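Note that one protein chain of the assembly has been removed; the remaining protein chains are unaltered in position.
Labels for the chains are A, B and C, by order of writing; each one numbers its residues from 1.
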Amino acid sequence: MPHDHHDEHHDDHPHPHGSELSPMDLRVRALESVLVEKGYVDPAALDALIETYETKVGPHNGARVVARAWVDPGFRERLLADATPAMREIGVGGRGGEHMVVAANTPDEHNLVVCTLCSCYPWPVLGLPPVWYKSPPYRARAVIEPRAVLAEFGVALPEATRIRVWDSTAELRYMVLPMRPAGTEGLDEAALAALVTRDSMIGTGLPRAPGASS
Amino acid sequence: MPHDHHDEHHDDHPHPHGSELSPMDLRVRALESVLVEKGYVDPAALDALIETYETKVGPHNGARVVARAWVDPGFRERLLADATPAMREIGVGGRGGEHMVVAANTPDEHNLVVCTLCSCYPWPVLGLPPVWYKSPPYRARAVIEPRAVLAEFGVALPEATRIRVWDSTAELRYMVLPMRPAGTEGLDEAALAALVTRDSMIGTGLPRAPGASS
Amino acid sequence: MNGGQDLGGMQGFGPIAPEPNEPRFHAPWEKRVFGLAMAMGATGTWNLDASRAARESLPPGEYLTSSYYAIWLKALERQVKAHGLATADELATGTVSAPAAPVKRVLEGTEVAPLFARGFPSDRPVAAPARFAVGERVRALTINPPGHTRLPRYVRGRPGLVEAVHGGFIFPDTNARLAGEAPQWLYTVRFSGRDLWGEAAEPGHTVSVNAFESYLEPIP
Partner (left out) sequence: MNGGQDLGGMQGFGPIAPEPNEPRFHAPWEKRVFGLAMAMGATGTWNLDASRAARESLPPGEYLTSSYYAIWLKALERQVKAHGLATADELATGTVSAPAAPVKRVLEGTEVAPLFARGFPSDRPVAAPARFAVGERVRALTINPPGHTRLPRYVRGRPGLVEAVHGGFIFPDTNARLAGEAPQWLYTVRFSGRDLWGEAAEPGHTVSVNAFESYLEPIP
């Protein structure tokens, strides 16, 4: 068994057998039982899917892409020209990242990614999206008042910096390439990757400064 | 006491004292107690307000207006030119009907009234609006698919009839003047008024045919 | 405010549900809320536009899942608290624990019939001449104010025809925030279904809205 909370899911006839099971747990358990028993779902596939997205994919993948782009101008160029094959060079890609676009922040322009219509997000690059990214306030406000949204995330940009919002309305998926922080000249790629936060690749944050606690 | 369900509202300290009181009843009772005790609300005014809108105003007022317009061409002309004073001639008007507009149906054009933003409705002419008029489905759909809405109300208009929707977005209030049904030549004003349904004055219905059961 | 109240053109709500022989009120508390909202409005602490603004500022999910008078109740409670007329604790307990605040007036029982029969007109004189005339083509402005407005989203940016000029009326956008009646010319503007909804609109369908002068611009 690859994970912890599992034993409550594998008896055939779900029923209330303890206060730890919420009505939603019971409802989902019923659905799972039926779909598995009818042969539509292989329990091993279910386990593998959950394990993949719970433990394997995550923003560390995107951070590697960013760090590489910071140290390798050729990679950066390929990444901005056609992100999907460039990411594949370092083993990043897959479901939910089949058609990647990378938008580079500059002193003049800051990029911000949203999906107003649902929750599109580059899974293999950033993992599953956080609740706030999928929530009505973010989806509603990012396109109409992005500067106010950024301020709420503690990101204060100069007045002159333009804000470019990307609404993920098709199967393209977006990652922001943040600017490399000052004072990082001596850092190697792994140390740089450690400065790259998830939010800095959505556009709602900036990379950590070197020496700042993570 | 002017009405029936009243005694549960007049003790000073609401508390659960019987299963007939819902949580909402209790919550409103608390509010009422505080507002009355603080002297903002005169209980006699509250009674009078509720009695007025529960028992006095209603679509019978509008029906009188319609019937008069059917029998009196001069009244009809004044009603369509400036509805508020015309209605006052027969004692119809007041709060929620300060600025009335009457839209007359013709064989070429059918009128339909909605308030997409809230629940604006000509109270002294039609009474308080029914729940469906205030509900999201009606408010959402009346302006984008009025013919489909009319069909749901059982009103099938000829293809060539234009549909004119009035969205009550300010303090003007609308009443539809339906066409006088065929076969009503011999009826007096009171008999005609009995054919005028509330929905026919909103535009979601047509007057009853003479002899049809009410 | 592009809130839960701005419903024109939304989809997915399902059928309309008329109720045969619908009662005026569906529970005892509904009529009390109705009466209380009317009586508190008469104190002059706020106005009708402010009450609409309070209702539509409920979070959209809550607005859309609350019954009509539940929305009135929640808004009234908010207003009462916001204006210092009662505390949250008083509303929770029903027991008065803080002194009453002064209000401009209290509606007496004997005033209800004459006042409500007369009504509360919203027309006000406006010194400037009307900017638009009947028959003129205008466009509803693209505005998205965070506060109260009476220009629904579905007409914004759309061209229409002025079909009536109604005189000056209280401007809800300022009145709702108690910033003055600031009366403006009010128009009826008629839009074609195609201009509002596109080529798939039902044929022969128009929508008329009442629009304040500052909601409109001329079409050159």
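Methods note: a residue touches a chain if its C-beta (ideal position, glycine included) is under 8 Å from a C-beta of that chain, and two chains touch if they have at least 3 such contacts.
If you're wondering where the values come from, they're calculated on a predicted model, not measured in any experiment.
Peer 1: Could you run through the displayed chains and say which ones the absent chain touches?
Peer 2: Hidden chain, whole complex, touched shown chains: A, B, C.
Peer 1: Among the options C:V106, C:L141, C:V165 or C:A182, which residue touches the chain absent from this view?
Peer 2: C:L141
Peer 1: Touching the left-out chain: which of B:G62, B:G96, B:P122 or B:P136?
Peer 2: B:P136
Peer 1: Tell me which of A:L31, A:A190 or A:A209 is the one touching the absent chain.
Peer 2: The missing chain is touched by A:L31.
Peer 1: Just checking the interface: what residues of chain A touch the absent partner chain?
Peer 2: Those residues of chain A that touch the unshown chain are 5, 8-9, 13-14, 22, 24-25, 27-35, 37-50, 52-54, 93-99, 116-119, 124, 127-128, 130-132, 134-141, 143-149, 152-153, 159-172.
Peer 1: With the missing chain put back, which residues of chain B would touch it? List them for me.
Peer 2: Counting over the whole complex, chain B touches the hidden chain at residues 136, 144.
Peer 1: What residues on chain C make contact with the chain left out of this view?
Peer 2: 1-4, 9-14, 56-65, 141-146, 153, 156-158, 195-200
Criterion: only the chains that are shown with their structure count from here on.
Peer 1: When the contacting C-beta pairs are counted for B-C and for A-C, which pair yields the higher total?
Peer 2: B-C
Peer 1: Counting only Cα atoms for the centres, state how far chain A is from chain B in Å.
Peer 2: Distance between chain centres, rounded to whole Å: 52 Å.
Peer 1: Can you work out the whole-Å distance between the CA centroids of chain B and chain C?
Peer 2: Each chain reduced to its C-alpha mean, chain B and chain C end up 17 Å apart.
Peer 1: Centre to centre, by mean C-alpha position, how many angstrom separate chain A and chain C?
Peer 2: Once rounded, the distance between the two centres reads 41 Å.
Peer 1: If you look at chain B, which of its residues touch at least two other chains?
Peer 2: Correct list: empty.
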